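All protein chains but one are shown at their positions in the complex.
What follows is chain A.
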């Protein structure tokens, strides 16, 4: 059962298929309640959202193309895919404004635990509660792909793998090959750098 927050206004039918669905989000007041953004902030966010996605929802292709504009040198499509999965909490293949703003609220205004939770969720591709080596390797590859070819020092093929190894070494306390939520939270909360950097983008909006 899918819970759709906004109203699906009307569908554009092309060649007999439902190609686009236009969404109008819930009222501003409701969103203010659900997120930790103020009215003004939501207004600014919505304006940007609507400008780029007039239909009210963003699908994965648009999402990827928007994200790739910020990383001209590398290939950000994989990471954008993982992000999309993380934002698309309803798992319906599109991110509506509510999804968008709720996730942003967690990232920017949530408690440190919420943020770490969100990050864990991002890494946990199959959402089974633990991060396996394979999942982390994929994530790491996607991040390294964003750097592109022209880097200094040269991007060795083993660089992501080494990074994954160091990650597991740091996080996997009981050495069982996976990182659970508790291990993740515990390790991150002990790391000064991570704690500090999680707050870095708080005032982005």
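Quick note on the criterion: a residue touches a chain if its C-beta (ideal position, glycine included) is under 8 Å from a C-beta of that chain, and two chains touch if they have at least 3 such contacts; residues count from 1.
We take it that contacts and distances are computed from a predicted model.
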| item | value |
| --- | --- |
| Missing subunit (named according to UniProt) among the choices "Translation initiation factor eIF2B subunit alpha", "A-type voltage-gated potassium channel KCND1", "U3 small nucleolar ribonucleoprotein protein MPP10" or "Aldehyde dehydrogenase" | "A-type voltage-gated potassium channel KCND1" |
| Touch criterion as defined above, residue of A:32, A:78 or A:143 at the omitted chain | A:143 |
| Selected residue (touches chain absent from view) among A:83, A:102 or A:178 | A:83 |
| For chain A, the residues touching the chain missing from this view | 40, 44-45, 47-49, 51-52, 66-67, 69-73, 79, 82-83, 86, 100, 104, 107-108, 115-116, 118-119, 122-123, 139-140, 143-144, 146-155, 159, 163, 166-167, 184, 188, 193-194, 196-198, 200-201, 203-205 |
